[in-house]
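All remarks here apply to the structure that follows.
For this view, one protein chain was removed and the others were kept in their places.
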Amino acid sequence: MQLTSRKLTGTWLLLIALTLTSAGLGSLELSEELLVFLVLLTVLIKNYQIIDVFMELKNAPLLWRGLMQCFTLFIVVAVGVTLII
Amino acid sequence: MNKSVVGQKRLPGDLAIWIFILAELTVFAALFIVFSVSKSLNVEMFAEGQATLHPLMGLINTLSLITSSFFVAKSVLFASQGQLAKSAQWVWIGIATASIYIVTKFIEYQSLMALGYNLRTNIFYTLYFFITFFHFMHVLMGIVILIVVANKARKGGYESDITGVETGASYWHMVDMVWVVLFPLIYVIK
Amino acid sequence: MAERFTKSMARNIYLGGSTFFILLFLGLTFDTMQAMPERDNRENLTESVANGKLLWEENNCLGCHTLFGEGAYFAPELGNVYQRRSMGNDEAFIGYFKAWMNAMPTNVPGRRQMPQFNLNDQELEDLAAFLKYANGINTNDWPPNVEG
Partner (left out) sequence: MKFQSQSAAMPYFIFALALFVGQIVFGLIIGLQYVVGDFLFPEIPFNVARMVHTNLLIVWLLFGFMGAAYYLVPEEAETELYSTKLAWVLFWVFAAAGTLTIIGYLAVPYATLADITGNGLLPTMGREFLEMPTITKVGIVVVALGFLFNIGMTMLRGRKTVINIVLMTGLLGLALFFLFSFYNPHNLALDKFFWWWVVHLWVEGVWELIMGAILAFVLIKVTGVDREVIEKWLYIIIAMALITGIIGTGHHFFWIGPPEYWHYLGSIFSALEPIPFFMMTVFAFNMVSRRRREHPNRAATLWALGCAVMAFLGAGVWGFLHTLAPVNYYTHGTQITAAHGHMAFYGAYVMIVITIISYAMPIMRGRPNGNSRQAQTVEMWSFWLMTIAMVFITLFLTAAGILQVWMQRVPESGQALSFMATQDNIALFYWLREISGVIFFIGLLTYIASFFVKGDAVEVAE
């Protein structure tokens, strides 16, 4: 799968949309747990997109893609858990 | 030209930068976790503090960094197709986009400090100023790296090997990734 | 994989990284210096205190005692000795301090001994003033209790 300009643009629009969504979520009257969960979900999706497409790690050795994804997942989960507790 | 075979797994950029990126993410992870732990220990203080921030500026900064990252990714794409002049051009556009972040961040610091908040006010402001300023310095550092890359690209420095462009870009995407966590953590989740 | 780990990149990371953190450290130092006047009890730094500090240094008190937890761990903490021994009364502290210093060494067999430093009355008062001044520095509530 070769990276294309179209793919990049699509990812960019997705990131913008997710950013606006997460900012919008903050102004809704959601329960804290739900807000944390939803916002962190957008963060996770965004970072995975950045890792795979912008950083081009989708075609990288599994080790490096895995390391980056694990790090992101770890940060998001750790933040989520400590915020909710 | 980049002669990577289609389907072959390859890591873009220099291996050293990836080790460094992991180290950087570790530092930021520690900072974020300290922030969220302190927040759950000082709920009211953090709520009051967060109310003094400017979510709109945070949003603008997120958009500017994401867009800048996008432009830099485009530049790598051009470089891999051998279009180095275009590649350099997009790096410059990426830098210009990121400068929006610098201006907004500067305004935000100014307005907070005018109200008398600083690193020493309380734990919230200590962490807010330190984490965002630490990230701010990363943006500046990233811009310096990108300027070096753009200059070298303009002079045709990457004709045989675009590793340098990829390395600079990877660092820049990391700076973006960190802000993507930082923005909701500090500005959105109240 | 390892062949694309270039030495120049490793060097750039070293140079860039250390410059970055040196600048950050200098910035934080600058900020700390702004904060110090409210914390370091400088308004009570009299001539007598300055002389007391010199006496403290020239008799190598830190060779046995700690001051704010720094020094040798052979004899008690003295950063808060004013709090521990004064009962909030300067006269009482100076009296206690002089009596203590003049009684040294105890010569109790097997016990840790503090030397006799042969300081005169004025010097003992300066040293006591220094210890009182040290006690007034904001140490973020350290030590945890009066024992130091």
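Order of writing sets the chain letters: A, B and C. Residues in each chain are counted from 1.
Going forward, a contact is a pair of C-beta atoms (placed from the backbone, for glycine too) under 8 Å apart; a residue touches a chain by one contact, two chains touch by 3 or more.
This one's a predicted model, so the numbers in the text were calculated from it and none came from an experiment.
Under the touch definition stated at the start, the shown chains contacted by the missing one in the entire complex are B, C.
Only one of the listed residues, B:L63, B:I93 or B:L119, touches the absent chain: B:L119.
For chain C, the residues touching the chain absent from view are 2, 5-7, 10-11, 13-14, 17-18, 20-22, 24-25, 28, 31-32, 35-36, 39-42, 45, 49-50, 53-54, 56-64, 66-77, 105, 107-113, 115, 117, 133-134, 137-140, 142-148. Contact residues of chain B toward the unshown chain are 16, 19-20, 23, 26-27, 30-31, 34, 119-120, 123, 126-127, 130.
Methods note: only the chains that are shown with their structure count from here on.
Summed over C-beta pairs in contact, the chain pair with the top total is A-B.
Chain geometry summary: the mean Cα position of chain A and that of chain C are 49 Å apart.
In chain B, the residues that touch at least two other chains are 11. Residues of chain C in contact with at least two other chains: 1. Chain B makes touch with chain C in their complex at residues 11, 14-17, 20, 118-120, 134, 137, 141, 145, 163, 167. Interface residues of chain B facing chain A in the complex, by the touch rule stated above, are 6, 9-12, 18, 21-22, 25-26, 28-29, 32-33, 36-37, 39-40, 55, 59, 62-63, 66-67, 69-70, 72-74, 76-77, 166, 169-170, 173, 176-177, 180-181, 183-185, 187-190.
The part of chain C that touches chain B in the complex is made up of residues 1-2, 4-6, 9-10, 13, 16-17, 20, 23-24, 31, 35.
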